[in-house]
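Dumping the structure here so I can ask a few things about it.
In this view, the complex is presented without one of its protein chains, the others remaining in place.
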Amino acid sequence: MMDSPRTAVSNPPVQPMETNLTQKDLIRRSATSELPPPERQLTPVAKLIDVSKCIGCKACQSACVEWNDTNPEIGENVGSYVNPHDLTEDMFTLMRFTEWVNPETDNLEWLIRKDGCMHCADPGCLKACPAPGAIVQYSNGIVDFIHENCIGCGYCIKGCPFNIPRISKVDHTAYKCTLCSDRVAVGQGPACAKACPTQAIVFGTKEDMKKHADDRITDLKSRGYANAGLYDPPGVGGTHVMYVLHHNDKPHIYSDLPDHPKISGVVQTWKGVTKYTGLAAMGLVAVGAVLHGIFGRANRVQPEDEANAERLVDSAETRGRTPDDPG
Amino acid sequence: MTPASDIQSEDTIHRGPPVTVNRYGPAKRVNHWITATSLILLALSGLAMFHPSLFFLTGLFGGGQNTRMLHPWIGVVLFFSFYVFFFQLWRANIFNRADMEWFMGVRDVIGGNEERLPEMGKYNAGQKVIFWSMAILIVILIATGVIIWDQYFHSYTSIQTNRIAVLIHAIAAAVIICVFIVHVYAAFWTRGTLRAMTRGSVTGGWAWRHHRKWLRELAGRGRIDPAE
Amino acid sequence: MNMELSRRGFLKLAGTGVAATSLGAMGFGEAEAAEIAHVRPFKLTTTTETRNTCPYCSVACGIIMYSKGDLRKGETADIVHIEGDADHPTNRGTLCPKGAALKDFVKSPTRLQYPMHRKPGSDKFERISWEDAFDRIARLMKDDRDANFVATNAAGVPVNRWTTVGLLAASATTNETAWATFKFAKALGMVGFDNQARV
Partner (left out) sequence: MTNSWTDIKNTDLVVVMGGNAAEAHPCGFKWVTEAKANRGARLIVVDPRYTRTASVSDLYAPIRQGTDIAFLNGVMRYCIDNDKVQWEYVKAFTNASYLVKDGFGYKDGLFTGYDAEKRDYDRSTWDYVIGDDGFVVTDPTLQNPRCVWNLLKEHLAPYTPDMVERICGTPKDKFLKVAGMISECSSPTKTMTSMYALGWTQHSKGSQNIRGMAMLQLILGNIGVRGGGMNALRGHSNIQGLTDLGLMSHLLTGYLTMPTEKEVDFATYMSTRQFKPLRPGQTSYWQNYKKFMVSFQKAMWGDAARADNDWAFNYLSKLDVPSYDVLRVFELMYDGKVNGYICQGFNPLLAFPNRAKNTKALSNLKWLVTLDPLDTETSRFWENHGDFNPVDTASIQTEVFQLPTTCFAEDDGSLTNSGRWLQWHWAGGTPPGEAKHDTYTIAQLFLRLRDLYRKEGGAFPDPIVNLSWEYADPNNPTPEELAKEINGRALSDLTDPADPTKVLVAAGKQVTNFSQLRDDGSTMCGCWIYSGNFNEQGNNMARRDNHDPDDTGAYLGWTFAWPLNRRTLYNRASADLQGKPWDPSRKLLEWDGSKWTGYDVPDIAPTAKPDEVGPFIMNQEGTARLFARGLMRDGPFPAHMEPFESPVANVFNPKMRGNPVARVFETDVAQLGTSDEFPYAGTSYRLTEHFHFWTKHNRVNSALQPEFFVEISEELAKEKNIDNGGWVRVWSKRGEVKAKAMVTKRIRPLTCDGKTVHIVGVPLHWGFTGSAKKGFGPNSLAAFVGDANIETPESKAFLVNIEPSTAPKDRGASA
């Protein structure tokens, strides 16, 4: 029985089908302490983007907009092929162009990278998210946003090592590539992998994609790209969107693809120790106050205090007929 | 020149009997309670987003989205209302030598025997600590709060700045809640304090016991109303 | 329409991946599955599939158009999605940025809907019925042909040239439309008759 689709090269069904991605397949759920383990383990899937085959045609952007029915703005040209100028809540994926002169060969290379959610194994967005169930991770590796639970706080943007999520100014919820969870749920591949003309984007099980990547890397090495390699960053536990890069020794030349991405230490601190110490501190102070209130005697005003005050006022009043000293 | 006086214009002694002393005018009291309410609401809504176990608190604000939307606006209210308060009282909260001794004797403070402590002005050292920590923390909170207020200020700062800001915001919030608890508890523990912020006056004895220097100064200056 | 072909064919070459049959075997009832399903409901369910070819470049990629309503049953069909046809040998389901956005060409706000007519010197188009447009154009054509038709040249050879009216043929109409247009233009003697191939 097919648990995860093996390829994106297939025609979608039109007959009604139950979805194969349900709440029972979750392995992580934002802001949820006790999540029952899934009853089955879906075969991990992955999208492989072979930058050396990518012709920067933006079919993935078109297919993504059409499949997800988003509404990207028609901006203006600012002297770049990158349109829109950044990922937005209506553009989940984006071709980023870099004109790079290879120092060794002195040849111009036009490095074109399809930016978008990497579907990390250890998702920073999910870790940072304060809203229960707003971000979920399925056992096949897909990290998805559940809009009805999202509160639009933007913590996911802070958590993400790749700066991917975007908050809509219309419904104030976060948007990003969903790896076409609705297509995968009926056995199809993502719309971008289906559309990609040169099949630079391919989709299947993570193992198959790694094997496919190896063949591509061998081919690239045969063409003089000694450092060709697979970008599957361990810093985030590996990703379910991987790249084959000509120059895997310096990913940053591909429009700032992080060399060693990981969830920022500040976020880890924020979501880790700060949470506990913060609650502990507040708890302690509160308990301390209560205990002190119960066991410690209240600090009451005594009758002699009132009397002393009376005397003070009386004496001041008799002396007081003199005008205020300037003091 | 005598040290700056920590007397406000509305501080007056009512002859009574019984002797009462006006401590806060109506404007200050309203101001205080606006600040207090907004801080409480901020605490509740903040805590809801601080830890999953407290997310149920968002129910008070009509759901997660509303909580996220309201929290920053209340923060702005807190900031302005607090600083209206601050600019009237900051002179009265400047530390002096007496406060040092007060700190030394903090065990006596907790034990309730204030006799062994130096006579305190309008605000004792503890209250000054509360005042200044509130002042500093609220500045930190509004600064970091604006940075992480993505709805309007997303594009102005880098993500790394945002991360540091949200960490500081969380820490400052935790601290301010602790300070708030101490402040509230102290007000209850020291009986007769609450009325200062509700009715605006305290009993003469309260002033004698806790802020004798303040009482003496008022009396010394003849700030005494004739008995009604 | 030979739908049965769509599932077999070269998909075997692509290492299976045929859409799963019913997943009810996962033990979820219809209602329960829907409720706890988090993913967006699959938008192509119960749509009608129609095979077509992308009208843009000459790779002529095979596409599938998904519509609400089936034209072949006489219903109004509203196209909701267009995607590549994985069975087509040239594009194997892929589409370029233009082809992938075909739905928004079909549904473009600037698709023409009604015959429009601009009077000489006017600064706007006005609606005109198809009948009036056809009658008016036919009349204009006949009068011009009768007035300017060159039946024979100086040497008396029949040349049948009508140079004062030209026709520029499309580049993306079907061969069948092209043949009808060809017959129409050549029969009338239009020599100023060209198409996109010229540029």
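In this document, chain identifiers A, B and C correspond to the written order of the chains, with residue numbering beginning at 1 in each.
In this text, contacts are C-beta pairs under 8 Å (C-beta built on N, C-alpha and C of every residue); 3 or more make two chains touch, one makes a residue touch a chain.
The structure presented is a predicted model; accordingly, all values stated were derived computationally and were not measured.
Trainee: Could you tell me which of the visible chains the hidden chain touches?
Mentor: The chain that is not shown is in contact with A, C.
Trainee: Kindly note down the residues of chain A that lie in touch with the hidden chain.
Mentor: Here the touching residues of chain A are 52-59, 61-62, 65-66, 71-81, 83-84, 91, 99, 101, 107-110, 112, 197-200, 215-216, 219, 222-223.
Trainee: What is the set of chain C residues that contact the non-displayed chain in the whole complex?
Mentor: Output for chain C: 1-2, 5, 9-10, 48, 50-62, 65, 67, 69, 71, 76-79, 82, 84, 87-92, 94-99, 101-102, 104-106, 108-123, 125, 128, 130, 133-142, 144-146, 148-149, 151, 153, 155, 157-199.
The working rule: only the chains that are shown with their structure count from here on.
Trainee: In whole angstrom, what separates the CA-based centres of chain A and chain B?
Mentor: 38
Trainee: Quick check on chain A: which residues sit in contact with 2+ other chains?
Mentor: Residues of chain A never touch two or more of the other chains.
Trainee: Using the touch definition from the top, list the residues of chain A that touch chain C in their complex.
Mentor: 1-2, 5-24, 57-59, 61-63, 65-67, 69, 136, 144, 146, 178, 181-189, 191, 194-199, 204, 208
Trainee: Using the touch definition from the top, list the residues of chain A that touch chain B in their complex.
Mentor: For chain A paired with chain B, touching residues are 31-33, 130-132, 134, 149-155, 157-158, 163, 167, 169, 172, 264, 266-267, 269-270, 274-275, 277-279, 281-282, 285-286, 289, 292-293, 296-303, 305-310, 312-313, 315-317, 320, 322-325, 327.
Trainee: Considering only the defined contacts, which chain C positions touch chain A in the complex?
Mentor: Listed in rising order, the residues are 6-7, 11, 14-20, 22-26, 28, 30, 33-34, 36-49, 64, 66, 81-87, 91-101, 103-104.
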